Structures are given as C-alpha cells and as structure tokens.
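Only one protein chain is missing from this complex, and each of the others stays in its spot.
On to subunit A.
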Amino acid sequence: MAASAVAAPTRNEVLWLYRSLLRVARQFCDYNIREYTKRRTIDAFRHNQKLTDSSKVAAAFADGKAQLEVAKRQCIVYSLYAPKVKSVMDVKRSA
C-alpha cells in the first residue's frame, strides 16, 4: 500500500527538480558552496539516472525534494552571514 501511494515521478517532475536545484545553487553567495551544490546536483542525477524500480525512483525523488528545501533554507541563512570579502574565483570572473 505504501508503495502504491508513492507513484514514481514523471519525466517533467524530475527535470523540474533538476532545474530547481541548479537555480538554488546559483543563489549561494559563497563561491565554494555555489559550485559544490551544482556539482552535487549533477552528480546525484547522473548517479540515479539508470534507476528503473519505481519505488527507488520515488525515494530518490523525495530525497531530492528534501535536499531542495535544505538548499533553499541554507541559501537564506548564508545570505544573512555573507562573507564581506569575495572569493578570488569570483573576482577573476567579474574582471
């Protein structure tokens, strides 16, 4: 019953999650966290790309959604304590 209650997400839902995570990743003020979140998102989706079992897909999707909430929350928290000095990587990019 529990398995049938959690249906596997559609293709569009998965792509929405992927895009949302990448969007949140861009908003972090710290270069390292920004890059880590992006890298972690891409790696995790590649890792779970070949999943076929619908319950496993649903579990991975639910996990991703939870991570999206964490990322959104942390993005706000980190913005309140933003470093005063930019990372040297950011300075290079804007120059």
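Operating definition for what follows: contacts are C-beta pairs under 8 Å (C-beta built on N, C-alpha and C of every residue); 3 or more make two chains touch, one makes a residue touch a chain; residues count from 1.
Rule of thumb we're sticking to: contacts and distances are computed from a predicted model.
Protein name for the hidden chain, per its UniProt entry and selected from "Isopropylmalate dehydrogenase-like domain-containing protein", "Eukaryotic translation initiation factor 3 subunit I", "2Fe-2S ferredoxin-type domain-containing protein" or "Acyl carrier protein": "Acyl carrier protein". Check A:Val6, A:Cys29 or A:Ile42 against the missing chain and you find that the one touching it is A:Ile42. The set of subunit A residues touching the chain not shown comprises 11-12, 15-16, 18-19, 22-23, 26, 42, 45-46, 49.
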